[in-house]
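Below is one structure. I have some questions about it.
A protein chain is absent from this complex, but the other protein chains hold their places.
Chain lettering (A, B and C) follows the sequence in which the chains are written, and residue indices restart at 1 in each chain.
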Amino acid sequence: MNIIIYNEGIHDKQDWMKPIYPDGIHGAIKQAIKGEHNITVVTLDNITDITCELLADTDVMIWWGHAAHHLVPDEISTVVTEAVQKGMGFIALHSAHMSKPLRQLLGTSCTLKWRDDDSERIWVTAPAHPIAQGLPEYFELPEEEMYGEYFDIPKPDDVVFMGWFNGGEVFRSGVTFTRGLGKIFYFQPGHEAYPIYYNENIIKVINNAIAWAKPTARISGQDCPNYAPLGAVKA
Amino acid sequence: MNIIIYNEGIHDKQDWMKPIYPDGIHGAIKQAIKGEHNITVVTLDNITDITCELLADTDVMIWWGHAAHHLVPDEISTVVTEAVQKGMGFIALHSAHMSKPLRQLLGTSCTLKWRDDDSERIWVTAPAHPIAQGLPEYFELPEEEMYGEYFDIPKPDDVVFMGWFNGGEVFRSGVTFTRGLGKIFYFQPGHEAYPIYYNENIIKVINNAIAWAKPTARISGQDCPNYAPLGAVKA
Amino acid sequence: MNIIIYNEGIHDKQDWMKPIYPDGIHGAIKQAIKGEHNITVVTLDNITDITCELLADTDVMIWWGHAAHHLVPDEISTVVTEAVQKGMGFIALHSAHMSKPLRQLLGTSCTLKWRDDDSERIWVTAPAHPIAQGLPEYFELPEEEMYGEYFDIPKPDDVVFMGWFNGGEVFRSGVTFTRGLGKIFYFQPGHEAYPIYYNENIIKVINNAIAWAKPTARISGQDCPNYAPLGAVKA
Partner (left out) sequence: MNIIIYNEGIHDKQDWMKPIYPDGIHGAIKQAIKGEHNITVVTLDNITDITCELLADTDVMIWWGHAAHHLVPDEISTVVTEAVQKGMGFIALHSAHMSKPLRQLLGTSCTLKWRDDDSERIWVTAPAHPIAQGLPEYFELPEEEMYGEYFDIPKPDDVVFMGWFNGGEVFRSGVTFTRGLGKIFYFQPGHEAYPIYYNENIIKVINNAIAWAKPTARISGQDCPNYAPLGAVKA
């Protein structure tokens, strides 16, 4: 598969993050992906590398962003959105709930409640879903930012995970959507200050999600054809 | 209720349309709405009347557009989209499948097949839905433009109507969505060359849809609050 | 509206329950229903009063059961199921997740995790849903039995409420379904040992649910008609 990991890479340059993610969040995610894949890493520094042509040949794109959503050019958000509609899988991680492409694909504000310094227990709520395969009925994240309901998203195709937070909140922590031919997975864990992407269950989810989001069909364009009448089926 | 009817009003100015819709499509829709409502009509000529303030006080907006989607300013599409997310009902008619606000709300291309000069039989496929109340199990439109699958929309909340066309195509002709607090109904019939908006079943659908799309709750803003921990529930 | 409250009424006869529900759970629920309605109470003692004829004239049925699911005759479960399919609203409370009619309507095992002596915080996760109207973003139940995921139900139409439990579990505490013309609401709170049905938010939910579950359309029979061809729509 051809996979793109986009990480804005802002926090990653700061000293306090080095001990946690010495190679950046993108480095940790790249490390986490199993199997033989062609993985391209993009950060805000070279975001213009994300072109229509590159995406047309990409199976799955992973997106991590937090502090710099507004610095992503609208044009790039639009080519990502259109690539998803044409079949590319899209995995939005953590603060990417507010990323331009996800909001453009979902059509809602994607707002939620949040708080640093909490702990989360993630429950599987769709045990037959491919993204939940091989996971225990729940797993725990001793350190994770709280994201709480109401989470303003359209009705998901599936709610694969629900999160329980020590502080008293619940969250739809893993949700899927389809837009055109593209499969979308939003996954809540992944705050930059915690070593989430080394957790074996998180790694399993990401790999499951990549396999699930792989295109089953693709198109190269989208239009409204004027269509000649077919007439009755001939018996 | 406060209702806005937006009709771009392009075709309506041409002589050939006068015999069908002497007061424009907006005039016919206004005529079709039953009950005591405060109805505002907007066309492309005064589209800048659509402001955040006006929409905050609007219960349901009806949108008809075809030839001039690209002339609707992006800013206006965005204020409509945000008003829906905050609770305003939105009814998109016929060619409004390609309107900016609907596409912005749905996140898909909304493309489909089409052909002039066909006839449609509309079947009720969700008989318990409020929008289907009082309708027969099917009704016919002797003249209507064909819109055919694949219709590139997200999975609807409900498929209230399915269309059968003489030429051999099928279509999800009446579909509902929720975005934020706002209810959305897309309804396929309504080509400008046919007297669709005088049909008693069409009139019933539009009135049912207005009643259904009325806000059940509204918010004035959308943000991501930093939220203090609630802690355990005290027994 | 014509409303039936079915409560098996087993626990209610025991001395320990008298201080909590002196008139039985059915008495408390009857007390909680606002407005002018014709309310019939049925317990296991007179369960054979539940007939096809009675249900044909019933708008909404409320069902509370726990210890005596197996004592409900299959025939009565079937007439309730068919009445729902024909349009009657059905509200299943607490342990009614394992009641015969609900399982017959949903087609799943409806199993879950449980534990006495916990506390619950109930979050609104579908703020535009009629059942959530007038409720705060969350409310608390200092004493409630824990019901935990995985809850083996089909994908709900809407997840109106999600529960957070002190003990560490989450639950889809308020879920809706449609079967035929009938609207179904399952609501998790309501353990017999706690004064749940006096809580003002619970009372609001029950009244909202009754208004929502009221039939929008009804049929008297269900069959597969041999249907003559309609032919092309005449232009």
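Following the convention adopted for this analysis, a contact is a pair of C-beta atoms (placed from the backbone, for glycine too) under 8 Å apart; a residue touches a chain by one contact, two chains touch by 3 or more.
Quick caveat, the model's predicted, so the values are computed rather than measured.
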Task: Given B:Phe90, B:Trp114, B:Phe139 or B:Trp164, the one touching the chain that is not displayed - done: B:Trp164
Task: Sole residue of B:Lys100, B:Arg121 or B:Arg179 that reaches the chain not shown, by the stated touch rule - done: B:Arg121
TODO: Extract the touching residues of chain A with respect to the undisplayed chain.
DONE: 87, 119-121, 127-130, 132-133, 138, 140-143, 157, 166, 178, 180-183, 215-217, 230, 232-235
Open item on the list: Touching residues of chain B against the unshown chain: what are they?
Closed with: 121, 123-125, 127, 137, 148-151, 155, 158-159, 162-165, 168-170, 172
TODO: Name every residue on chain C in touch with the hidden partner chain.
DONE: 81-82, 85, 98, 104-109, 111-115, 118, 146, 148, 152, 154-155, 157, 166-169, 177-180, 222-233
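We adopt the following convention: only the chains that are shown with their structure count from here on.
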Open item on the list: Need the CA-centroid distance for the pair chain B / chain C, whole Å please.
Closed with: 33
TODO: Express in whole angstrom the distance between the two chain centres, defined as the mean CA positions of chain A and chain C.
DONE: 36
Task: Overlap residues in chain C, where contacts from two or more other chains coincide - done: 121, 127
